[in-house]
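One protein chain is absent from this view; the other protein chains keep their places.
Coming up: subunit A.
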Amino acid sequence: MLELRGVTKRYGDRVAVDNLSMSVRPGQMFGFVGTNGAGKTTTMRILMGVLQQDAGVVLWEGRPAGPADRRRFGYMPEERGLYPKMRVKDQLVYLARLRGVPAAEAAASADRLLAEFGLAERARDRVDELSLGNQQRVQLAAALVHDPTFLVLDEPFSGLDPVGVDALAHSLQERVRRGVGVLFSSHQLDLVERLCDAVGIIRAGKIIASDSVEDLRSRGRPRTYRVVVGARPGWAAGLTGVRVVRDETENGDVARLDGAGALRSGDPWTTVTILELADGVDDQLVLDAARTAGPVREFRRVTPTLTELFREAVSQPSSPATVTPSEVHA
């Protein structure tokens, strides 16, 4: 288990990381999201020991993480970095050797990873002879070559094509299954949502939300439903414990086009209603009310996407407040 407790880093007057605490369990994929300059990279560098924090502590297995622990972590820095003129395999072996892997094992591990990433034939090529995508693969191999106990990956998906993203996701998931904890940062929130068991949102050096995506979605916010019903707007008015957030006819424009206020034949009204249910209100009663009003085409619970949660979190001046999920994404 990797843990940060009260970690603070200042650059002059600017506080880059502010009393930050979070933890990543073994076998957990932790997504680290935040706007540019929020402190993700600084946090990861502190984690890897390439930057010294001003206060706080990084714990590994409950003890302050030392160089020997960190050497066994795998790291992919924000700015990709490999020796441009060094041969691919030599480079991987060298990096593994620096992390304490004996030469023979390092060579075997490099071969294995190059095969896994489809780069076996490029082993003797110089890094700057590879395409950017392949360089990215070598970069990931460099983070994995010493069979790390924990992975710290800064924007590992940026610059990859969809096939590359899938391959990388697959190899990360495989390591997570073997019990390796993974902390990665990304701006691709859909990806984070798909892959991660837990997410930390950082803003101005502070973690403002950290939990499983599921808990982030539901905690502290009312249950929200989207109902599409063949009835006029207003059908839900007066239901006890139900707040109508939005109530609009979907074919209003069409109706007007038809002229003279007359509705077209077929379903005359289609109303999209967003409802918030107070605690203890039975959603089945709401469904009954909808059916009474007209044919129910859709009735479902709406949860905010990570993107929405993120926007909400970083735009709020203080700690999490409720957000209205936009039905566009529903």
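Simple rule for what comes next: a contact is a pair of C-beta atoms (placed from the backbone, for glycine too) under 8 Å apart; a residue touches a chain by one contact, two chains touch by 3 or more; residues count from 1.
Heads up, the rule we're going with is that contacts and distances are computed from a predicted model.
Colleague: Select, from "Aspartyl/glutamyl-tRNA(Asn/Gln) amidotransferase subunit B", "Cell division ATP-binding protein FtsE", "NADH-quinone oxidoreductase subunit H" or "ABC-2 type transport system permease protein", the UniProt-recorded name of the complex's unshown chain.
Modeller: In UniProt, the chain that is not shown appears as "ABC-2 type transport system permease protein".
Colleague: Tell me which residue among A:86, A:123 or A:165 touches the hidden chain in the full complex.
Modeller: Considering the complete complex, A:86 is the one touching the chain left out.
Colleague: Per the definition of touch given earlier, which of A:75, A:157 or A:299 contacts the omitted chain?
Modeller: A:75
Colleague: Using the document's definition of touch, tell me which of A:36, A:52 or A:240 contacts the absent chain.
Modeller: A:52
Colleague: On subunit A, what residues meet the omitted chain?
Modeller: On the side of subunit A, residues 45, 48-53, 55-58, 64-73, 75, 77, 79-86, 94-102, 105, 109, 142, 146-147 touch the unshown chain.
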